[in-house]
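Note that this complex is displayed minus one protein chain, with the remaining chains in position.
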Amino acid sequence: MRLRLPSGRTLVLALPFLWLGLFFLAPFLIVAKIALSEGALGIPPYAPLLRWTDEGVLTIVLNLGNLATLVSDSFYIEAYLRSLRVAAISGVLCLLIGYPMAYAIARAPEHRRNLLLMLVVLPFWTSFLLRVMAWIGLLADNGVVNNLLLGLGLVSQPVALLYTDFALYAGIVYCYLPFMVLPLYATLSKLDPVLLEAAADLGARPWRAFLTVTLPLSLPGIIAGFMLVFIPAVGEFVIPELLGGPGAQLIGRVLWTEFFQNRDWPMASALAVVLLLLLVLPIAWFQHVQGKGAR
Amino acid sequence: MSRRLGRLGLFLGVGYAFLYIPIALLVVLSFNDSRLITVWSGFSFRWYVALWNNERLIDAALLSLRIAAVAATGATVIGMAAGFALARFGAFRGRGLFGAMVAAPLVMPEVITGLSLLLLFVALAESVGWPAERGVTTVTIAHITFATAYVAVVVQSRLADFDRSLEEAALDLGARPWKVFLLITLPLIAPALASGWLLAFTLSLDDLVIASFTSGPGASTLPMVIFSALRLGLTPELFALATVIIVVVSLGLLVALKLGRVASARVGG
Partner (left out) sequence: MQQANIARPGSAEPWRDPEAEPYVRILNVTKRFGATVAVDDVSLDIYRGELFALLGGSGSGKTTLLRMLAGFERPDSGRILLDGQDVADVPPYERPVNMMFQSYALFPHMTVEQNIAFGLKMDGLPRAEIRDRVAAMLDLVQLKGFEKRRPHELSGGQRQRVALARSLVKQPKLLLLDEPLGALDKNLREQTQFELVSIQEKLGITFIMVTHDQEEAMTMATRLAVMNHGYLAQVGTPAEVYEYPQSRFVAEFLGTANVFEGLIRAEGPTGALIESTEFDAFFQSDTDPPKPEGARVFVAVRPEKMRIRRAEAGEMAGTNRLIGTVRDIAYYGDFFMFVVELPEGKSIRVSRPNLARLTELPITWDDRVAVEWEPFATVVLPE
């Protein structure tokens, strides 16, 4: 009997399927499991879900306490709401800055577009942390902006800029702007300029042609860009930690604190589970839009 | 018409100023002789010397580069397979789940990815005894996992506008499927693989959150060291480090731009 080797196709599929199944999908199940277990002293600091009782009976001990705390403690609820709000506002700000940029690049002479796009992406290739650091240098009490204001005599003492919501938004918008510009550029550059000529020919002034033709046709790019900013920003840890004030208790920061400082792994897991549930819809929507774009 | 172009130019100018003023600031301050960011006390290379002598930073940088190289290579192999499956295999069983698994890491908040991977490693260590301790290996695995998604997207989109008749021509001329892949498909998607690898490399080099979760004692990556330093305040050595990174990346992108032009001229678009 001839031995049948698995086809190349199966191998090509199996490698990523198994890897992602093991290291991406399975961990979520574990997170969900731990979110439901009790905290314990020791390593790892949580009690197993399944345990043998003294009578030798296998029992499942589900601890819904963590989840209950999350939905009843206003600290956590506010952290979630604040995260969603900050991420949404950041998405809108990125859109307001990124759309004109993407539009201008898409309308630039063809031989310049690659360079212009490269210039948008270049900061993204340099260190994220060091770019956040630059904003500390700009906004600190003894930073560049305050020096400038003091030097010009506009203020008599430094204005608090760092550790404020302003710094938080500046940092998020700064770091996530390329993620907005790229998908917008992709849809805008695909837009056939003849459609705008047709609109003008039918009596639409430039502004109306933009509103009735360009804007609706770039909607997939707007949605994709917004999601690429919004979803990661909801769980952002570094920027609120380094630029935001003590009030900027976003959920990523709370989760970090629970995990690293309080060593409450079940609580951190519960926070992650709820965060994931909050993001399932936006992620599904994003994938839907992406799938349509690919077709 | 020219007035509108002018307004668009203004948008671009403001946008680029926003993107580059902070970066320019890092570069300028890296040459400041003073430790304080308030005063300019003269041009100096002293922070570059200090950076060179900062063993903690240099060691962390070398470790990060090593992890990034391995993670990028792993992610490129797995991501290429995933992108290939998505672009070419049509509707197979589990495609929906597969597509979701490939694309989700793109937007997944890092804290979730990091936490879940850590808990996986802990659970594995408990049940099968591997990984015995967390460190370079676990960070590398974590980075491969989330970077795979980026490579897959790049490869998939390259394959989507790939002219299938090139492969059919090779088959028609007598090349077997694996030869077609090696001689036709691979060279043509090589630029996508290269940019996917670079992307994965950069992401790995840049990651703080996932590494913080999945690393163990004794394996501090560059972002972890920078982060702990930043919590204590700004140090000019970090400005020097930033400048070095900016110069390297700019040169790299310039080369890529030139090579890309050559490659696209050779491939004909």
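Read from first to last, the chains carry the letters A and B; within each, the first residue is number 1.
Definition applied: contacts are C-beta pairs under 8 Å (C-beta built on N, C-alpha and C of every residue); 3 or more make two chains touch, one makes a residue touch a chain.
This is a predicted model, so every value here is computed, not measured.
Shown chains touched by the hidden chain across the complete assembly: A. Contact with the omitted chain, checked across A:Ala32, A:Val145 or A:Ala200, is made by A:Ala200.
With the whole complex as reference, residues 192, 194-195, 197-205, 208-209, 212-213, 216-217 of chain A touch the missing chain.
Heads up, the rule we're going with is that only the chains that are shown with their structure count from here on.
Inter-chain spacing, taken between the CA centroids of chain A and chain B, is 16 Å. Across the complex, chain A meets chain B through its residues 8-9, 12-13, 15-17, 19-28, 30-31, 34, 44, 97-98, 100-101, 103-105, 107, 114-116, 118-120, 122-123, 125-138, 140, 142-144, 147, 174, 177, 206, 227-228, 231-232, 234-238, 242, 252, 255-256, 259-260, 265, 268-269, 272, 275-276, 279, 283, 286-287, 290-291, 294. Listed in rising order, the residues of chain B touching chain A in the complex are 4-5, 8-9, 11-12, 14-16, 18-23, 25-26, 29, 36-38, 77-79, 81-82, 84-85, 89, 92, 94, 98-113, 115-117, 119-120, 122-123, 126, 141-142, 144-145, 148, 152, 156-157, 160, 177-178, 202, 205-206, 208-209, 212-213, 223, 226-227, 230-231, 234, 238-239, 241-242, 245-246, 249-250, 252-253, 257, 260.
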